[in-house]
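Of the protein chains in this complex, all but one are displayed in their positions.
Chain lettering (A, B and C) follows the sequence in which the chains are written, and residue indices restart at 1 in each chain.
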């Protein structure tokens, strides 16, 4: 069986495992107050080019999203997000559990436009009864989006400008950020991202770490009591250093980008196999997730050898299927998948 | 420096590290739907003697406490707990964050008596205005308590009987359960515990794991939607198998009890060193935490060589200091501490 | 100035004022435990034909909605509602403040179809990852809807059947219920409504009372702890009898329906004036709210003499304007409005 189901099916990059083993019996203080976390924070701040950023480590993405948004919003506020946003659909109401509404906006392949945000805010404040509606208190976007698409630096800057004009923070969910940074032709680097939002996180779980997300507040004043917020959310890891060690490793010698780049390369290869077989992609993402429009019959056939995710129905005879590569995907796996696709193609050709 | 500050200063038991490394590049489904979690669940159910228990894995204790209590309570209910309970004081209001009041009861060295619970419930329902007060919807205790003390099987059964009479579940926080099970003379085994409560958890973080708590619902119907509750709390680990592998390892060949037993032995030795020097303990706990009444001067002196926690003031000239051993504490460390104590004693003797 | 801005611009029906004055210096117990509330409850249960219903009184609609939904839902659940539902847009996130997501469905003129509910529930449970999404725990509809439209008895029964098949309660917001009951040709009587949902409320604030909504749980077991939920929501009125007296009055001699009927008659008259002038209605509601498509210029002109609400833009040259009659609207007011409209028409005609 070949697995392209998700980018969190393996453990961690071997170098991370080595470092965890190496430091295993050391004794350090808990909760992130240890030298490893300290060093990882410094490395991340340097990589982002924001020397006074406040960096916190969380175990997972839903946790990071809920804690950050809860910290940013006042009680009566909601958060603006793409209707396809992870917080809108797949976190079991974690934001609402904290008392806040997720106010959804229209999107294109997962991306929201600055104009859409601006229009919502303008119409909100124009409404005489706007105080009867949750006040938009922050904007949440994902980079890459849930569809693997990418914002350009200009698009980010435009959304950020709208936020700043309304004095609300922009929060970027970077659960798969590594694959965005490593994508072809992107102009969004860590410093560009850091400059264009108030808080974002660097996803580790899906990009080489055992687990962990590094939350970067580029405006440290927004994080004044973030430790307490995290504790209240059950999001403070007792042995915090486990997160510090992992991010220290990922930010040593460009490891984070390097290993994520592999996923881009294998995704490209896989994409080519699909298109050579005549299958269409829902959209071109440039990152490690491929959304392929497949005939129901092909799905059934492929599923015998390849594990992937049925994303959504496309029409009565097709579905959108998601194939995901990761830092751990091997060339062999992609070649084997190509071979299976080719066979499937030929079968098709014969039948047609 | 010798560290007796807490029981979560090291990583994990080497056997756990070995297993994590060994399985690192395997590919499994996420969120706890993998063979390792499945096996760990079976081993835990067998160890508890409850074949239809529902077992879930959480990353940490505050997370486990909040998710379980939130799942047990209805919106208008609160949870009864010792005023010294971890949820009452040291979880940054995580329970209140979910909308529930922690209703505190008087305790003796951290333990609450069945009579105290019964008296509260009786007086609650006797009050004509009780519907103006949060309804007690569950009872929370810790075993060992926050003071390291232990319930006997009879005490647990008595509390449980009160709960059952009022149709509310008993939840036992077992963040340090390993040290309770390994204590001298305890009659509370896993099956005894499982029989005497509706839900409890087996702490891994403080007892040999890198992180992780195994939540056991002995009445599985209480856990019907617990996955969603956990997801909503940001408490579902993407690579859930990391928890399965750890608990599988801990429950192979009695490893959990064996390594915790070491902490009991070293705690005994350390206690002896303190009493030989004439220092009094606040109470005798029998587990891995020692609460020693130390003169302020001694505290200052010891702090040069030993890391420990100042628990609370005792009187103007003394404080209560907490010394914690763990599965990882070595005989050498305890011997070295004994030596330091002896020197301190002699100095004292001379001064006196 | 003529006021058609809303149906809560006046005080209460004079008979209610008389009864409040008459009973003013009587002494009764608080919180709804008084003979007036008791009698009002009995009258309402009789009118609904549900002798074992549990009836509670709340001061206002948002309060009633939030308390009921919070009582119905489990912590991990959300509520299904029309995207035009009052709870979805105009209650400042009151439902989310209680920790629950409002899951919005497509609607036609405010109404949701049984098929839409069924399709959502089917697709929710068909999704392999549905436990990552808030579980639909109740369905909320308004009758009349926020657009003044009405469900038929069959439509209600169909939605209710879907709910029952999924074991979730149906809750009907009846903030304007009086105007629904008094509408021409409706087959939804109080007993029909009561039979087709688990809980609904009879709006007083907008239909003759000073304030107040009578919440009717047709399945009393759902209300087991509703007093505590209301107290927790700050929704228990100290002098509860004020609500009892009002509903007792409204349910004496069919007063509720009789006075609401007047609003229907005046709304019909007003509608005729609009159509005679050639203005189109967005939809035909049959109740006391008219949604009229008006040219921007007309809006400006009418606003000089008539107070009404700008509902939403229609196109670049028109808006949808809402005109509301109520139990208190006089024939004179409607005649005066007709006169103003006629003048405006003639002006138009000349210009054209």
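In this text, contacts are C-beta pairs under 8 Å (C-beta built on N, C-alpha and C of every residue); 3 or more make two chains touch, one makes a residue touch a chain.
Every value quoted in this text rests on a predicted model; they were computed, and no experiment measured them.
The chain that is not drawn here is touched, among residues A:14, A:75 or A:313, by A:75. Of the options C:77, C:205, C:288 or C:325, the residue whose C-beta touches the omitted chain is C:205. Taking the complete complex into account, C:24 is the one of C:24, C:51 or C:332 that touches the chain left out. Of the candidate positions A:225, A:280 or A:300, contact with the hidden chain is made by A:225. Against the chain not displayed here, subunit C makes contact via residues 3, 5-6, 8-12, 14, 17, 20-21, 23-30, 59-67, 91-94, 97-98, 205-206, 210-211, 228-229, 231-239, 242, 328. For subunit A, the residues touching the chain absent from view are 70-71, 73-76, 98-99, 131-132, 134-135, 225, 227-229, 231-232.
Within the complete assembly, residues 75-76, 78, 89-93, 96-102, 129, 131-134, 310 of subunit B touch the chain that is not shown.
In the analysis below, only the chains that are shown with their structure count from here on.
In this entry, subunit A maps onto subunit B through a rotation of 180 degrees when their C-alpha atoms are superposed, rounded to the nearest 5. When every chain is represented by the mean of its C-alpha atoms, the one lying closest to the mean of all protein C-alpha atoms is A.
Work out the mean CA point of subunit B and of subunit C, and you get 51 Å between them. As a whole-number value, the distance joining the C-alpha centres of subunit A and subunit B reads 34 Å.
Contacts with at least two other chains are made by residues 91-93, 97-98 of subunit A.
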